[in-house]
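One chain of protein is taken out of this complex; the other chains stay put.
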Amino acid sequence: MWRHRRPAPVQIPSGDAVVSKTVPYAEGIDANVVRDHGLSESEYETVLSIMGRAPNLLELGIFSVMWSEHCSYKSSKKWLKTLPTQAPWVVHGPGENAGVIDIGDDLVAVFKMESHNHPSYIEPYQGAATGVGGILRDVFTMGARPVANLNALRFGAPEDPNTRHLVSGVVSGIGGYGNCVGVPCVGGEVNFHPGYNGNILVNAMTVGVAKRDRIFLSAAAGVGNPVVYVGSRTGRDGIHGATMASTEFNEGSEEKRPTVQVGDPFTEKLLIEACLELMATDAIVSIQDMGAAGLTSSSFEMASKGGLGVVLDLERVPMREDGMNPYELMLSESQERMLMVLKPGREDLARSIFEKWELEFAIIGHLTDTGRMELRWHGETVGDLPIDPLAQASPEYDRPWQPTVPARPASMAGVDSITWQEALLKLLSSPDGASRRWIWEQYDYLVGGNTMQRPGGDAAVVRLEDAPSKALAMTADCTPRYVEADPVMGGRQAVAEVWRNLTAVGAVPLAITDNMNFGNPEKPRIMGQFVGACQGIRDACLALDFPVVSGNVSLYNETNNQAIPPTPAIGGVGIVSCDKVVDLAFKAEGQPVLLLGA
Amino acid sequence: MKTAILLFPGTNREQDIIKAVTVAGGKRPSVVWHRDTALPEGTDLVVVAGGYSYGDYLRPGAMAARSPVLNAVRTFAADGGCVLGVCNGFQILTEAGILPGALVRNRGLQFICRDVNLVVGTEKSPFTGGYRKGQKIRLPVAHQDGNYTADAETLKRLEDEDRIAFRYADANGVVSDETCLNGSLRSIAGVLSENRRVLGLMPHPENSIEAGFGGTDGLPLFKSLLETLS
Amino acid sequence: MKAKVTISFKPGVLDPQGRAISHALAGLGFEGVGDVRQGKVIELDLAETDAAKAREQVEAMCQALLANPVIETYAIELAK
Partner (left out) sequence: MKAKVTISFKPGVLDPQGRAISHALAGLGFEGVGDVRQGKVIELDLAETDAAKAREQVEAMCQALLANPVIETYAIELAK
């Protein structure tokens, strides 16, 4: 999650001047270990100045995940900050687990889109499944019951032998997880392009609904309050996953595959029910899901936002395997886990709810006023880090970028002319134009009984359980080849298409979430695509009064130096009165067909 | 009509059933937790709702069928109580041995969510009294393990005793192995118990009770229950 | 001790997963693959150390939960 508040970035010293001759390392650590943790030399220098000493391996691991591109948004922050995030109906913009907008009747819609690209390429079923799990947690963490899922998918060329396997794995993974959890999957989009051969994109979006006055945030509060772990046990899953999501793929990395997390949608369903049950009481002070970088990022973010410190007794973390150590516990990406701060005296109430749902519950620490993270292992301090410099003030880069020269319109010379009948058939049968029914039929789009417009239309429409005369409309769109040709226009177009799809079902568009999928930001050409797309999104959002309330960035989508087409996927949400909903079916013979627009 | 809905960890269509019963004009059902050992006093109808009880782990319905509340349901059914099992509920009732046969992975292996055509096999039950035998209706399905199987003897009994409540059909109402979406033997979509008071079916009548939200072909099932049990 | 339970479909019960695997193998160019059946293996760590008692216990587990007698058969193996 990217945030705009309190950006006091650490000054990253530049150039070789800072690389001192005698870089100190703690025992067992050397330059290679630092490099394997994805930290550059100058970043390690900064670590030293923050710590005032050489970090041990546990501390280094924590810096590594916190400052990974995935968690710190270090390359993208500067540009994300330029996006418009405000409107009278925005309750919480970027910076929380998901964006929150007012939809009337004392209700809010809570939504976000998130990528799970790299894991899905390595293990399509589990990668996509855990992607759905992660985005669901971002939404119910805030107190919202998830009411709809969407997904934006990009695969390589249909002819590529690997594509078939990836498509079927990803689609069944999304279905397998979402269907089990009981959240209808109502829409999405799919493209095929050889540019995604080595890097597919799996972007999942969840929309939830909460009572306006029952929103839960992640900022920790109350010195002495218990820090509580709930959900599944911690295993050795995906250690270094967050770092992996931030490094370019190459031939060797397929061998080096870190363990892929296996999703457990059944536990997620129980976690939703248990959390929402606890949220109906007054026990929770703050709550945060453990996503990428698990216990590390959740505990740091909660403490940092609250301006507090934390003591964690890591031996109390529920463990799946024997012999786990603090490094593994802090860096594990095991799924279906949450961290909460409870009001004192509410521990037993909370414990009874989680036990009823057969989930783990453990008090693993408490809040302090030190502003530091103290990690203990059977009473002994094994790590001690300042919180703010790692979290709020993580590095921010102004990477060099080169604007994309917009492609000139293709020449029509030499293009064969065909009849319109042939052209129509070609369009209808192209992989990008063909029906997506074979995909959405694998998703339960009906559960809940509120689906008014099923997949297959311009936008999905889902009735509000607590205000049944109204419904939410939602859609996800982007046309990467437009963005590739001209990032600014392509960014504008993606937002405009979302807007059109929402209005086409009769809805008033309210806000968007974005998922920025690009190549290696260290290349000025790629960074230029990113900057251009941000500008385009900004232009369209301002023109349409259509703010960005949440988002996610996935960079380094490259294989063998080949970047994906720039893909800023946009998810939009609007509101519509149920009696105003329109769909795209022709209704009767003899009715006129009109063509509108420029 | 006093309805009790069973709630297992992983059940996810309980709200849909509650809505269907109330839209049909019934009282709001009560929800019974899987660890309960008794049904609420005066229960007329037990609904085993859809979803993924226990994550569908091992076999869909296997663990729910062995939970404490199922003993109460077994007794209730043996005493002539009405039990409706939808989707995962159908799987649970077969696993519990309350209904014959078993439901295995769909022929195409994939999860299928779509509207299907069904032919009503019998109107002689508290569930199907609102339809005519042979009537073509349309209900949604949403399942991965809906492929009904049973040995030849059981199939023959089901047919001889007029216990096949619904069969999958094509758009013209023709029943055939080729058009059966999930591979079910004899295109079976729903079966009745010997005393005709227990129905298990894979399609979701509860998702077809309102125009604009999946049609209304599921409504007669709930209305018929209300009429019989009130 | 450890117990391994292998659960398979009874002969005659159609096995959609086995069929799909056989198709997929043919599609991948593997020749000479006839019937394919897919089953489950469940491995259990048991506190029981007596083989006869362990077998009895696992037999009971199969009856009670692990296998569905309508469609499945099972076989039990024990190991130290």
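The first chain written gets the first letter, and so on, giving A, B and C; residue counts start at 1 in each chain.
Convention: contacts are C-beta pairs under 8 Å (C-beta built on N, C-alpha and C of every residue); 3 or more make two chains touch, one makes a residue touch a chain.
Just so we're clear, the structure is a prediction, and the values are computed from it rather than from any experiment.
Taking the complete complex into account, the chain left out of view touches A, B, C. Considering A:E321, A:E355 or A:D398, the position touching the chain not shown turns out to be A:E321 (whole complex). The hidden chain makes contact, of the residues A:S75, A:T206 or A:Q261, with A:Q261. Residue positions on subunit C in contact with the hidden chain: 6, 8, 18, 21, 24-25, 28, 30-48, 57, 60-61, 64-66, in rising order. By the touch rule set out above, subunit A reaches the unshown chain at residues 122-123, 126, 232, 235-237, 257, 259-262, 264, 266-267, 320-321, 334-335, 358. The set of subunit B residues touching the chain not shown comprises 54-55, 57-58, 62-63, 66-67.
Everything below uses one rule, namely that only the chains that are shown with their structure count from here on.
One inter-chain figure worth recording: subunit A and subunit B are separated by 38 Å, centre to centre, where each centre is the mean of the chain's CA atoms.
Looking at subunit A, one finds that none of its residues touch two or more other chains. Across the assembly, subunit B contributes no residue in contact with two or more other chains.
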